[in-house]
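Only one protein chain is missing; all other protein chains are in place.
== chain A ==
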Amino acid sequence: MARKKDTRDEPAVTPAESLEGSESAPRRSRRASRGSRESRRARIVRERAQTQEQPIVEEAPEATASAASPGEDASQTSTRHDDAPTTSQAGAAEPTEAELEEQERLDPTTERRRWILLTAFLGVTVLSLIGVSLYLSDVVSQWELRTEELTEVNYDLGAQLADAQDTIEAQTTRIDVLTTQLNTAKDRITALANETANYDDDRAYTAQQIEQLEGLAATGAAVANALTRCIDGEEQLVTYLEDPENYEEEEILAFQESVEELCTAARDSNSEFQQLLNG
């Protein structure tokens, strides 16, 4: 019974709380505001549920009481009859879920709160957009500055590239010329080295020829000397033979033999020399 009385008293308090809640909503936290709104609907739903459950809850004591003391039945029944109309009137006055939502929607406090939230949200959004705009503006400025710097660097690099290309072109032309000159120099070096080598071959060959000629000259000189000695011996022999009375015949014959041997050897040497000269 006490619960039923509380239930009945609560609607009288609720508007005051709602009004107070709506007036102090900007100062109160969102959690508190949410708690207030939730409790309102929850209270109504809880109230209806308690109303439906009440007969079931109170039947058991009644049955127990009638079984225990039949004399008290009339007074208790009358008490129940007093309560029953009260309960059925409350159930008939209770709004449905849709009605509650409609009530809530049309409630000026709720409407005001919604506008406040919407305004706050829009304010935050606008502030955020302003912040983002300022940030983007700064970023754009930085990129514009960078673009100018890059353009300047680009022109500088382009100038350097043009200079480098000119240099490369000039150096390429110079390299071509130098390559041609180098090839010419290499050919000339190779030719000169070949000439030097051939000259050294000729020099070595000439040295061999000179050496050979020197040998021939020495041989010729020896042959000439032998022939001279032969001639001298023959002249001496003629002298001896012109005056034979002054010399022993045996000595003249011996001298003649030696001269003939000398001349024979000289002639043989001369023949060999001639053959050597002829090849």
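What we mean here is this: a residue touches a chain if its C-beta (ideal position, glycine included) is under 8 Å from a C-beta of that chain, and two chains touch if they have at least 3 such contacts; residues count from 1.
Here is the rule we go by: contacts and distances are computed from a predicted model.
Asks: Since a chain is absent, check the UniProt entry for it and pick the matching name: "ABC transporter ATP-binding protein", "Pyruvate dehydrogenase E1 component subunit alpha", "histidine kinase" or "Serine protease".
Replies: Not shown, but named in UniProt as "Serine protease".
Asks: Per the definition of touch given earlier, which of A:I130, A:I168, A:I189 or A:A221 contacts the omitted chain?
Replies: Selected residue, touching the omitted chain: A:I189.
Asks: Sort through A:A204, A:V238 or A:L253 and give me the one touching the missing partner chain.
Replies: Only one listed residue reaches the unshown chain, and that is A:A204.
Asks: If the hidden chain were put back, which of A:E102, A:D138, A:D166 or A:E272 would touch it?
Replies: Hidden-chain contact among the options goes to A:D138.
Asks: Hey, which chain A residues sit against the chain that's not shown?
Replies: Counting only chain A, the missing chain is touched by 37, 104, 110, 113-114, 117-118, 121, 125, 128, 132, 135-136, 138-139, 142-143, 145-146, 149, 153, 157, 182-183, 185-186, 189-194, 196-198, 200-201, 204-205, 208, 212.
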